[in-house]
Each structure stands twice: as structure tokens, then as C-alpha cells.
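What you see is the complex with one protein chain gone and the rest in place.
When the chains are written out, they are named A and B in that same order, and each has its own residue count from 1.
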Amino acid sequence: MAVPTLKFAKPGTGRVIGDRFVGRAIRIYIPLLVLLIVTLFPFYWMAVTSFKSASELFDFSVSPLWVREPTLDWYKHLFTQTNFPHWAFNTAVVATVSTIISLFCSVLAGYSLARLRYRGADTIGWGIFVTYLVPPTLLFLPLTFVIRELHLFNNLWALILTYPTFLIPFCTWMLMGFFKGIPRELEEAALVDGATRIQAMVRIAIPLALPGILAAALFAFTLSWNEFLYALIFMNDSLVKTIPVGVTQELIHGDEFFWGELMAAALLGSVPVAVLYSFFVDYFVAGMTAGAVKG
Amino acid sequence: MTHRKKRAKSGWSRRDFLRTAGVAAAAIAFPEIIISCGPQSGGTPTAAIPKPRKGASIRLLQWTSFVKPADAEFKRQAAEWGTANGVTVAIETVTGDQLQPKTAAAVEANSGPDIIQMQYGWPQLYADACLDVTNEVNILISKLGKPDPVNEAFCKVNGTWRAIPYTVVPNAWTYRTDYFQQAGVTSFPKTWDELAAAAAKLKTTGKPMSQTDGHAYGDSLTMWNPVLWGFGGKEVNADGKTVAINSKETRDAIRWAQGAVKAGLVVHPEWLDPDNNQAYHADRISGTLNGASIYIREKIEFHKYTDVTNNAPMPSGPKGTFAMNLIFNHAVMKWSPDADTAKAMLLALMEKDQYQKWTMIASGYNAGPFEALHGDPVFKTDPKLTAFEDVVAPGKWPGWPAMPSKKTAQAQTQYIVADMFAKALANGGTGDMEAAIKGAETSLKAIFERP
Partner (left out) sequence: MGTATRTDAVPVWRRRRARIYDREAPLGYLLLAPTLVVLGIFLLYPFLFGIWLSITDSELGKLGEFIGLGNYRFEWRNTDGVFYTAVVNTFLYTGVTTVFKLGLGLVMALLLNQVIPFRRFVRAALLLPYIIPTVLSYEAWRWMFDPTFSVVNWLLVHTHLAAYPGPNWLGVPANAMAALMIVNIWRGTPFYAISFLAGMQVIPVDLYEAARVDGATRWQQLTNITLPMLRPVLLVVLLLSTILTFADFQGPFVLTNGAPYNSTQLLSIWAYQWGIPGGAIGLGAAISLVLFPLLTIVVAGVLFLLRRPE
């Protein structure tokens, strides 16, 4: 059986060129604009808030959508009077390392469960998945006990090691979906040509599943970036906290919210990552075809 | 186990060790024994003042106070004490919502901060994890006089002190004198009926009196429990077992509330604790019930309505004047390897001059829970603050007249009283009162009749 040659779509190739503008507008630009407005409005609001002075914040007598006297005070506060840079650093470290660990585990497990046949595979796949049914709002109690036994309280490793527990099941299943979508024949051909199973996996299956792996990575990174409960429970000192926990703890005082700083922190904690992501997505939408047909 | 070894090594007397270990073991094995021997241990002639151990390290967990400088002062005092006694002190502050899961996790893992701030009835919930501090409270009583009954009710579990009284966050009405004048209300209402009448007049100014009846951690409890009590209603009888919400008095309270809302008091089931603060700062409302935070922030930060803001204590109902305040106490946790050091630190922080340095910086947000701490100078600095002092004495706890217990804590966290009012106050005060009471009764029965 011949190796089927597969070509993959460059974005939009052939499908849109030649369209009339009106058609494109209705089909693409208008929906896109609507989506953009809905998605971005809260961010616009947060940005505006982060530049408003305290007294302007509560003043709705004039349009709240604009800043009359922009101030950078909140940003200054964030960097000079809180440990925000530390929190950002911690968050980045934790998210990166736990994403790498989770992906490593899930790529192997996903491949194993989707592609290899052996006794117990189904049950294990199930088992991995079923763990989601006990919600973290309860899981955190017994997990605390485990962390205590490992002496990891107040240590970033506590987060790096526990985050994979909710990342791996998802990533594994996601990748199972992708591995299943790859035609079996591609690998079989390689095996017939004398490649080992591992070579087939590394050279053929993984490159073809790259978009899935990247999507899983984004998922994992984001969830760790945002994780709140475990970070709240396992970390104690301000210097080892992550953004979500540190920010809420230092900027919400009793029943008074410090909106300017809160929103400044929210933006600083998300916009850079979003930009990073867009490059990432660009890569998997546009560039991923390169390795696909080499095998 | 390891921490016990450490304890023995670190210069503890054998007697101390045996006593603590024994109590801890007994607490785990036979909680009921503690009950019977509680008073004795309180009266033991030792009354030994706990001594800090050089080289110990103490971690204290509490909520982030609204008044930033007050947290800073608390940390400063703790650090100062630490330096003087060769103890490393770490103070961790988290928001009110976050304190509970963190405490729960510590209790479940049997490890964590040496001292945890106990809010409301937590000493009841976590009694097994809190060390007996009867001895220390007795020391404080000998110096500072009687503790406030509310703090005592919360801290004392079956006759044993499980936490050291720390502070009261008084809740009083903050209102705009200019709008009140404009509406022809010359002084803040003294009774609930007057309050309803005042609310009707203030409605005409376009700036109503408003309060939450939603799931707000503080504000909805501090409002609706006193209303219920003021008309003679109660969730449960003093025995802590018989649900008594379905009563004529409860109906009186709800009828008043419905009347007040129809007249012009605006209730917001969607408001959480920060919302009335924000509405006030934004000049949207003319009065609300809150801690001193609104007034203090106006005074310190916004300076917009300071001159036209005043505070007033709780109005009275036909059955008396009641208030509910936020009550915080400090428990020394059983897993602490240096429990004596922790106790010593808490005692030092409760020293009158230290304590009042802190309340002064807290600018009226906090009041002391012992007789000698009443009449705190901070309330003399600004006549507008006296209202916050006045609400301390009539303060009660959720579930009153029953003593605080796990059951009352559950009823509190499920917002049963506030929800009952909210249901009856839906659609401008025209909700179904009977259904609301029935719902509250069923929920309360589920809690109090649960084994």
C-alpha cells in the first residue's frame, strides 16, 4: 500500500480568493467584528478603569467609557508597593514547568491509549478521565495532606506537581482525539519499512498531531496561569504567590476593592500572554505542515 | 509526631509536655472528657504565663483588614515582639473569602499556621484543632476584665476557651446628613419604624437608603439578624435544637421589612459586601449599614463627603436594640510546635497599650473585646465614630439566643435568615411571606435536626 501523500491547508488557500468583498464582509468581517466587540469590551473597560483616579472611578455623571485625567498611579503602585513582579515570575515558572510535565506525560499516554492495543487500555483511559468527576473544591483537602507529607508547603513545586493532575487527563484525551484522527496507514507504512514503533510515533504521529499538542499546551498553560485554589492553599509567603492569589490578597481589603490596581494587574497578567499565544497559534495554523509528510 | 519530638528537645519542661500532649491526645480520643475537665484546667493554680522559646518561628494567618495601615501596625508590633524574644514571626493576610478554605485545609492536613484568626463561630467548627487557651484567657481577664459576651460565646466551646478574644468590627449606619436634612429628617432614626418613615422621605431625594439582602459575607447578616431579633424573632430556641423561626414575631419583622421596602428602603439581593461601600462613595445612596470602612475611606482617601457623613447606631425594635458585628478571635492550633510561644505572642499583642496603638491606627474599624479596652481613645478622636462604639454592647451572634455551634454556623453560611427576608422582599416588598418562612423553617430543620 502506497503512502498516501497528504497536503494540508495553508490558511484560506484557494477557498476565499476571488470572493467579492460583500460576500466576505457578511461571511467574515461582520461576525468577526461582533465577536471582537463582545470579547474586548470587558478588557476595554478594565483598561479604562486602570487609568482612572480613585474619585473618577465612581463618577458616572459623565461617560464612564473615557478617562478624563489618566493616571499611571495604579501601575506604579503595583510595581513599587506590591510584589507583582515576583508573582508574575512565579506564575510563569509554575505554568511553564507544569505544562511541560503535563505534555510529556499526555503525549505518551495519549499515543499509547489511542494507538496501541493492550489489555486494560480502555479501563485506564476511563480511569484517567473519571478523576475529573471529583471537583477540586473537595480534592484540595486530601491533597493538602499529600503536600504536607512531601514537605512542599510554600514551595513552588507543590503547584508544579499538582497542576498536572487536572491538566494531564484533559491533554491526554485531547491528544487521543488527534492521534485517532491520523490515518493509521501512515504509521503502518513506516513500520513495514522497518521503523520501530517509537520511531513511528516520534517521526510520524507526533508531528502530525502537532496542532493538537500545541492546543493542549495552550490549554494547560492557561489553566495553570489562572489556577487559584491550590495556589491559595499551598502558598503562604507573599514572595511565592502567583498572580491570581497575590493580587486578590493584597488589593482587596475587607469590603473595599482597589479597582485601579486590580484591573491594572489583570491586564498586565493577561495581555502579554495573549500576544505570545497569537504567535503560537500563528505557528500552528500556518507553519505546521512542514514536518507532516516527511515520513 | 515530629513536632512533638522537637518540642521535647527545645527546652520544654516535662510537665508542660505531658500536659499538652495528654490534652491533645485526649481531645482526639475522647472529646467529651475535655468538656468535663474544662473548667478545672482553667482554674489550675499554675496560671503559668506562657514563655516564648528563643529561635521559634510563628506564623499567623488572618484576613486583610480594610485599613491598610492597621495591618502594617499589627505586623510591626508582632515583628517587634519577635525581635525582642528571638522569635521569627510571619504574618500572612488573605481576604475574608480565602481565609475559610485555607483554615479548612490546615485543619484537614493537621498542619499549617500556628495561629489562625477565627471568624464568627469557627472555634465551634474547628474546636478539635484549636488548643485549650483557657489559661491565657484567664490571664487576660485578670488584666483586662471581663471579655465581651459575643467573643466569649464564639470562643468558648463546651466551657473551654478555644480562641483568645481579639477584636470586634462594629457595624453601624453610615448616612448623609445633607440628604437627611433635605428630606426633613433631623436625626438618624432611633427605631425601625422611624427608619422606615425616614426611608420614605429620603426616597424623594433620589438617593435612597439601601442595604443588601443577598449572600454578603458580612452586611446581610449584620442587617437582617438584628431586624429579626428586634421584633422578637429567632431561628432556634436557646436549647440550640428546636427551630422556632415560624412565629408571629418573625412575621412582625418581615411585615416591617416589607413595609419599609414599599416605603422606600431599597434592598439589593445582588449586593455583596463591597457594593454598598461603592454606592455610597459614588453618591448613589443616602445611608447604609456597614463597618466603619465607608466613613474611614471617605475621611482618609476621597474627602468628598466627609463633612456630610455621619454614623449612627442600630435602631431599636419593639423587643429591644440588637446589633451584629464581625467578631474575630485568635486560635492557637494544635499542630503548632511552639504553642507556648504563639500564646505568649498573642498575650503580648493584647497588652492594653499595644492594642490601643493598633486600634488608633485602625481609625475606628476595630474595637477591643475586653472591659478595659472599652472606651478606646480612638472613638474620642472623632465624635462621628462613637456610633461604632455604641453598637458593640447590643451585639449578638447568628443563631442567638442559642449558643454558637456547628449548626448555627451552618445556618449562617447558608444565609437562611437573609434569604427569608430576600424572598419576602422580592418585587418591591411584595414577596410571599409565608413561603419565605416555610422555606427558612425547612432549611433550618434540615440543619438542626441532622444528626
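What we mean here is this: contacts are C-beta pairs under 8 Å (C-beta built on N, C-alpha and C of every residue); 3 or more make two chains touch, one makes a residue touch a chain.
This is a predicted model, so every value here is computed, not measured.
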Residue among A:A54, A:V67 or A:A121 touching the omitted chain: A:A121
Candidate in contact with the missing chain, chosen from A:L72, A:V134 or A:L239: A:V134
Interface residues of chain B (partner: the chain not displayed): 100-101, 104, 107-108, 110, 125-126, 128-129, 213-215, 268-270, 272, 275, 278-279, 282, 284, 406, 409-410, 413-415, 419, 422-423, 426, 439, 442-443, 446, 450-451
Residue ranges of chain A at the interface with the undisplayed chain: 1, 6-9, 11-16, 28-29, 31-32, 35-36, 38-40, 42-43, 45-46, 49, 58, 60, 64-65, 101, 104-106, 108-109, 111-113, 116-119, 121, 124, 126, 128-139, 141-143, 145-146, 161-162, 164-165, 168-170, 172-174, 176-178, 180-182, 188, 191-192, 197-198, 208-209, 211-212, 214-215, 218-219, 222, 225-226, 228-229, 243-244, 247-248, 257, 259, 262-263, 265-266, 269-271, 273-275, 277-279, 281-282, 284-285, 288
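The rule we apply is simple: only the chains that are shown with their structure count from here on.
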Chain A and chain B: spacing of chain centres that average the CA atoms, whole Å: 40
Chain B residues touching chain A - in the complex, by the definition given at the top: 59, 61, 63-68, 90, 92-96, 98, 101-102, 104-106, 108-113, 218-219, 273-274, 277-278, 281-283, 290-291, 293, 297, 301-302, 304, 365
Residues of chain A touching chain B in the complex: 54-55, 58-60, 140-142, 144-145, 147-148, 153, 229, 232-233, 236-238, 245, 248-250, 252-257
